[in-house]
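Submitted below is the structure of interest, expressed as structure tokens.
Note that one protein chain of the assembly has been removed; the remaining protein chains are unaltered in position.
We call the chains A, B, C, D and E, going by the order they appear; numbering starts again at 1 in every chain.
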Amino acid sequence: VPRDALVAWLNDYLNVGAYPDPSLNGLQIGGTNVIRRVAVSVDTSLKTLQHAADSGADLLIAHHGLFWGQPLAVTGPHRERLRAALSADLNLYVSHIPLDAHPEVGNNAMIARALTLQNLRPFGDWQGQKIGLAGELPFEQTLQDFADRVQKLTGEICLVHGGGQSPTVRRLGVLSGSGAGSVAEAATMGLDTLLTGEPEHKHFHDAFEYGVNVVYAGHYETEVFGVRALAARLEDEFGLAWQFLHHPTGL
Amino acid sequence: VPRDALVAWLNDYLNVGAYPDPSLNGLQIGGTNVIRRVAVSVDTSLKTLQHAADSGADLLIAHHGLFWGQPLAVTGPHRERLRAALSADLNLYVSHIPLDAHPEVGNNAMIARALTLQNLRPFGDWQGQKIGLAGELPFEQTLQDFADRVQKLTGEICLVHGGGQSPTVRRLGVLSGSGAGSVAEAATMGLDTLLTGEPEHKHFHDAFEYGVNVVYAGHYETEVFGVRALAARLEDEFGLAWQFLHHPTGL
Amino acid sequence: VPRDALVAWLNDYLNVGAYPDPSLNGLQIGGTNVIRRVAVSVDTSLKTLQHAADSGADLLIAHHGLFWGQPLAVTGPHRERLRAALSADLNLYVSHIPLDAHPEVGNNAMIARALTLQNLRPFGDWQGQKIGLAGELPFEQTLQDFADRVQKLTGEICLVHGGGQSPTVRRLGVLSGSGAGSVAEAATMGLDTLLTGEPEHKHFHDAFEYGVNVVYAGHYETEVFGVRALAARLEDEFGLAWQFLHHPTGL
Amino acid sequence: VPRDALVAWLNDYLNVGAYPDPSLNGLQIGGTNVIRRVAVSVDTSLKTLQHAADSGADLLIAHHGLFWGQPLAVTGPHRERLRAALSADLNLYVSHIPLDAHPEVGNNAMIARALTLQNLRPFGDWQGQKIGLAGELPFEQTLQDFADRVQKLTGEICLVHGGGQSPTVRRLGVLSGSGAGSVAEAATMGLDTLLTGEPEHKHFHDAFEYGVNVVYAGHYETEVFGVRALAARLEDEFGLAWQFLHHPTGL
Amino acid sequence: VPRDALVAWLNDYLNVGAYPDPSLNGLQIGGTNVIRRVAVSVDTSLKTLQHAADSGADLLIAHHGLFWGQPLAVTGPHRERLRAALSADLNLYVSHIPLDAHPEVGNNAMIARALTLQNLRPFGDWQGQKIGLAGELPFEQTLQDFADRVQKLTGEICLVHGGGQSPTVRRLGVLSGSGAGSVAEAATMGLDTLLTGEPEHKHFHDAFEYGVNVVYAGHYETEVFGVRALAARLEDEFGLAWQFLHHPTGL
Partner (left out) sequence: VPRDALVAWLNDYLNVGAYPDPSLNGLQIGGTNVIRRVAVSVDTSLKTLQHAADSGADLLIAHHGLFWGQPLAVTGPHRERLRAALSADLNLYVSHIPLDAHPEVGNNAMIARALTLQNLRPFGDWQGQKIGLAGELPFEQTLQDFADRVQKLTGEICLVHGGGQSPTVRRLGVLSGSGAGSVAEAATMGLDTLLTGEPEHKHFHDAFEYGVNVVYAGHYETEVFGVRALAARLEDEFGLAWQFLHHPTGL
């Protein structure tokens, strides 16, 4: 597949222009003009770039890229990352907020589907836009059973803060990655439980004072879904072979 | 001690005006006009406010307060916190960045002293100011021995990321709380290890790519030092009885 | 009436989301969960809060609230206001710009109706939105007769600046409260007279140089209309008893 | 006196560079190159410009000028003002905040001197700088006697808000013009009374809740002092004849 | 024609409100109330204002006006310009970005028409809006022949940077005035050549590294088209006589 055609398709499919995200969503590093093989990962690190190149991929698609709003001197680790990609003629395509929020392959849409959430509605404020989802479980579960079910999904033990008035889960908010600050929004919407990725000390007390259960399943572990679903979508659309590069952080 | 005199002394001693910190450092809630007994805590939560009131304190001094730059409606948990303080006539004094940075009783100064760091110099950028400390251990230690020593200090197991070229510690940077983003600064200063509080997914790869060991001792656990030292200083200065309210978050 | 249902109705009816107003429009202090009796006032002061509580109201609705964009320490008069409300379990609901601009119960809509203005059109710029009204009197009046009519409406003597080319009133702009800066807009729209609340020295010369009559009827006096009309609307909708708390400022 | 030399002297004497004031302090309109006669006024209006020209002045010095931070189209009243000055070759020099704050000829310094205030110290925050003065009266006065004394000074009746715990004046804050927002600062400094110019509805309750007496002597009336004192200083320095153009606004 | 009616027509026709342009588009200087004769020019300078007045025009329409976002003291050259206009009762109407972008009489629309560009589409980003045009020549030309054709249009020699892979022109981007920064956009759109006004050192290398030919026809020379076409439109609409004042800058 021609690289430029693939990038144009991705920008359109992921609705890149809809989010005022300073993460430089789109092609962050140019490489070969034709894409035959794709690798996907959560992060862009020296290891994922090298792994992608070693795997024979022409394109790495990552959720977290290299740029966060400030120009970077090409020195230290940033230089090594660029060298790894440039010397392998590897393309890097990044999709951050657009891939959290996407209705078909987004991190939150994929988690909601895996948990068979019903009656989905927007949840999870990011600069005035909702990028997560709220919904109901088909049946009420104990908080511990629910956490076990999430653990089966991700393969990692969850951190559970049982702040809710009752240790059961029925009305759930899902916000992948860094969503600890959404407890108040969950309470306002009448949700009993929030499933998100990474805990933060500054939001610890929210669960207990707003009366909302919070299940922290890991920043990394809640964001493996989007890139894999996007890769599967590319395979359907273009017949491209792909591979998920698993480099967990434990965070 | 008259409350206003104590507040004036604290504002002066902690050099409140030196930091453009939007955390409303100073007296955040007014209570009784005379202070006979002091409680100190890391956070301001409903529990710490109630605990302070129940303990007979007239004044709670906390590192983290109620306000972070935005006005808050007096509803939900914020209302309950204010009610708890107002109904007990409890004063709340908050010192955030000034208490990280203070040369005598600051969180970082206290940790550096406990670790007998030598040759102290400024480290840890916060909006252009250095609020942490760097220094040398009196003798080289293995990273594991060092982490064990930190564990003895805080009572909690540390998360250790051995990113450095050698698994030993000699030149250390100390930045309490949320300091995961200071790995690059540590590398630039030639430090081999960073001791900080809370890990962040987005900085996970920094340790390994910049070649710096990182010991995460917990946001809460690295910030118990300042408020306790400040309380001891008040006892010396004014003869005030005090108590530390321990409400750990595990984060 | 359940408090949360009433607040939701008010937020919707007053179209709170339409105005980028930093005044924290909505529920500013939480109290009892059920509303049986309502008080309304122009300002939120210690007196109006105490008066509302003493009158047996569960909810005070005010045009001017407690917050104007900055966080406030809970000390001094702000503490006394919060204590008065919290100790009485009084709710405070605030509607600032939305209640100036509302087409049915807004301050300007009510004044326009009382003056039987015809051919109403938007007037009075507030951050790019028009929150006042312009229209024609059914018959031309002398400026003095018009001021007398306004005086009958408010009960207070008006300050009259006869800057217009003729001392008569026909085409009127209405902007409650602080509208002295709208003289130029009035001139551009071909209005002969501006009716507003509070004079300002810096706009004194505008009336005379733009050739527009200005009638200053008082900040307070021009803003009693909205809260009273809103209360009457609540009575119709929910059968709630209400009372207007009159605490004029003379300004 | 050469105009450019006079402007340079004024810019230096008034310390123009010390205040981040967007009012374009300095020469706002150029006219004749030699200054033989000076007029001074509080405001720049069509009338004051015409009066200055008719009086034979080459230079009008005003406290309030034409520009407040935004560019203005040369239409309507702004055009008439410019035409009046340009057709008469009249220079316009403006000194806003520098003339409130000046230690010798500033509005506040002159009022403090007229009231024989003692033990002067900075008061009256304007963007982080103090531009007013606080001090003690040589003897305690009743609030009414003090207001009468101010009335003798300005010739206008004052608006008096007796918010203080006692209706007497001893420790006074002085802030000319628009200083109603400084009541909290006055209370913090232990002042019993604030003397300022223009009342504002939004600060009405401050006097009563902070317990500070406020005497409003008029925006215009409190700002006649600086321009007259500056003119007298110019007469001393350069022997220039001058005239004060009195165009009161009653505000 | 009444001046105010003409200004209202121009504001509407040029869609002034569509562009967040700080250039004060609209009537910048007021003059006679009736317009009988119009002059148009690219710039507003002392010479063009005097020339307009001497030519008997009541209104000068210029592409570049007097204000660029900051207030200006009425001294030096700015004073002389205002004096020239005011003493002649000359009106000045300015249309900057709206006249670059206008689909009928805009600078870029007129150039595109003169070059018989086909298949026109938006090109030339200005703060997120496209104000230029891209299109195809009806036949391919050598870069030199194309530059000669542009020279015939403007009467001035062009500066030609042959950065493109082939020295021929077929797909052209047109952006009058200061468009040297649009080379990357031209490359992204697959254009082979950019026609713009003024070269800039900082964009010199773009042509050669992006592989795009650039023809610089002069800031002034590419912006004579809009004001002349607008004047012709006014003649059609209102029967107004007009004259183009040619004051080239060579830049």
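We take it that a contact is a pair of C-beta atoms (placed from the backbone, for glycine too) under 8 Å apart; a residue touches a chain by one contact, two chains touch by 3 or more.
Quick caveat, the model's predicted, so the values are computed rather than measured.
Q: Quick one: jot down which shown chains the absent chain touches.
A: Taking every chain of the complex into account, the missing one touches A, E.
Q: One chain isn't shown here. Among E:Asp4, E:Glu80 or E:Glu140, which residue touches it?
A: E:Glu80
Q: Out of A:Leu82, A:Leu159 or A:Ala184, point to the residue that touches the absent chain in the complete complex.
A: Of all options in A:Leu82, A:Leu159 or A:Ala184, contact with the hidden chain holds for A:Leu82.
Q: From the listed residues E:Asp58, E:Asp100 or E:Asp206, report the one that touches the chain absent from this view.
A: E:Asp206
Q: List the residues of chain A that touch the chain left out of this view.
A: Residues in contact with the chain left out: 24, 26-30, 67-76, 79, 82-83, 85-87, 92.
Q: What does the interface between chain E and the hidden chain look like in terms of residue numbers?
A: 43, 45-47, 64, 76-77, 80-81, 177-178, 184, 187, 197-202, 204-206, 208-210, 219-220, 249, 251
Convention: only the chains that are shown with their structure count from here on.
Q: If you line up contacts by residue number, which pair in D-E, B-C or C-D shares over half of them with A-B? Let me know.
A: Same contacts by residue number as A-B, out of D-E, B-C or C-D: C-D.
Q: How many Å are there between the centre of chain C and the centre of chain E, using C-alpha atoms for each centre?
A: Taking the mean C-alpha position of each chain, the two centres sit 47 Å apart.
Q: Scan chain B for residues touching two or more other chains and write them down.
A: 76
Q: With chains as vertices joined when they touch, what's the shape: line, ring, star, complete or other?
A: line
Q: So which chains actually touch one another? I want all the pairs, not just one.
A: A-B, B-C, C-D, D-E
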